[in-house]
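Just below is one structure, and these are the notes that go with it.
Excerpt of the complex: some chains, original placement.
The letters A and B name the chains in turn, as written, and every chain counts its residues from 1.
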Amino acid sequence: ECKPQQKFCGLTEFVGTAIGDTIGLVIANVDSQVHEAMGLDKKYRSIGILGARTGAGPHIFAADEAVKATNTEIIKIELPRDTKGGAGHGSLIIFGAEDVSDAKRAVEVALKELDRTFGDVYANDAGHLEFQYTARASYACNKAFNAPIGKAFGIIVGAPAAIGVLIADTAVKAANVDVIGYASPAGGTSFSNEVILFISGDSGAVRQAIIAAREVGVKLLGTMGEEPKPVTVPYI
Amino acid sequence: ECKPQQKFCGLTEFVGTAIGDTIGLVIANVDSQVHEAMGLDKKYRSIGILGARTGAGPHIFAADEAVKATNTEIIKIELPRDTKGGAGHGSLIIFGAEDVSDAKRAVEVALKELDRTFGDVYANDAGHLEFQYTARASYACNKAFNAPIGKAFGIIVGAPAAIGVLIADTAVKAANVDVIGYASPAGGTSFSNEVILFISGDSGAVRQAIIAAREVGVKLLGTMGEEPKPVTVPYI
């Protein structure tokens, strides 16, 4: 069972915790000096905060559902080099809202989505693979990955980065998709040991490309250690 | 007991070790090619070297006391992304001196101060919090954090970064302080999973802001794991 038991702390700003050492918080009315230091847009005094030690893709795709479902905007997505000694990123995502109840709702939706979005993360001691898919990309995927809004969109991640190069190639050969972007240790990541491919196109093709990459990735990472297992339940 | 047992190695350049995988060294007369490659100021042929795997704030505040107490200058402060799989930084601090005995004294003072400056570092498996305070900032805090020299100054650090955002807000709402700066994974850190707030002002107000942030931070980090404990003995 992956869901950690929730602990509470009596603070109104606390929303919840989730897998990946994730915490969700809200601030109803951000102090004006902090607001300015953070470079936030004046129109949002309320913010939702989603942060994690392990995971950026799962959190961005979860936040993508949260902005679809609520009256909020994604105002910041930052990617620390983390994963607690692993090869990837953690995340810091800020939602802006005019009303704190909207910010809170966005954080709640995102926390709940994480169980799903960790479904196609596969890991062993040597590295990890991650696959994400949405039939209709929204503002979080657009802000973080330049995904065309409203179109099917997916990401293919391999770590160590060498595996990511190969499965990026596998994905694009498997179906007729558009390459939106490519990130690697020296460009587009925070020096993580990952290669990430961003693809868009027809929804069936995007899924087909991802599934082909996933099959090859699991075999390759398996040569470096134990058979990689999904963190939760695969959804793609 | 936090102080590791000191081991010696018979080299005159070795000064000592301390908590956080810290080592202190001196070079009496830096080789001219290395001096130039490092970009050091010509006037310092002797340097003191303080480096650690875990900790940047504790080392910078310790170095701040060392420059107050000795005839040295801070010539470099660099922040690797480290902490041995944790969410923060290690450090590399270089003191310049005209005489090696001054450089050595600075390193000795800094090594000794570390027991104190690790006092308000709280950690558990999910992350860490750090608070530092000085009644009178000197050249190390100025160089690293832009602290106004001679004024009360403090830092508030939360990791994962989401916690840092919230306790930054808590701090500034708790007392009348000036925000000097804000650092986050994508700006002002070496992609660490931290948000750091830098504050200055009246000494009572700076302490009050820090204490309020510390209380909230310990509660929040506690929702993600064990109750966070101070690394040594709190001093603020």
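Definition applied: a contact is a pair of C-beta atoms (placed from the backbone, for glycine too) under 8 Å apart; a residue touches a chain by one contact, two chains touch by 3 or more.
Because the structure is a prediction, the values reported are computed rather than measured.
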Subunit count for the whole complex, all chains sharing one sequence, 2 displayed: 3
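What we mean here is this: only the chains that are shown with their structure count from here on.
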Using mean CA coordinates as chain centres, what's the gap between chain A and chain B in Å? 31
Can you tell me which positions in chain A touch chain B when the two form their complex? 6-11, 13-14, 17, 21, 23-25, 27, 30-31, 33-34, 36-38, 47, 49-53, 78-82, 84-85, 90, 92, 94, 190-191
Chain A partner contacts - residues on chain B that touch it in the complex: 81, 84-87, 126-127, 160-163, 165-166, 168-169, 172-173, 178-179, 181-182, 184-186, 189, 191-195, 197, 216, 219-220, 222-225
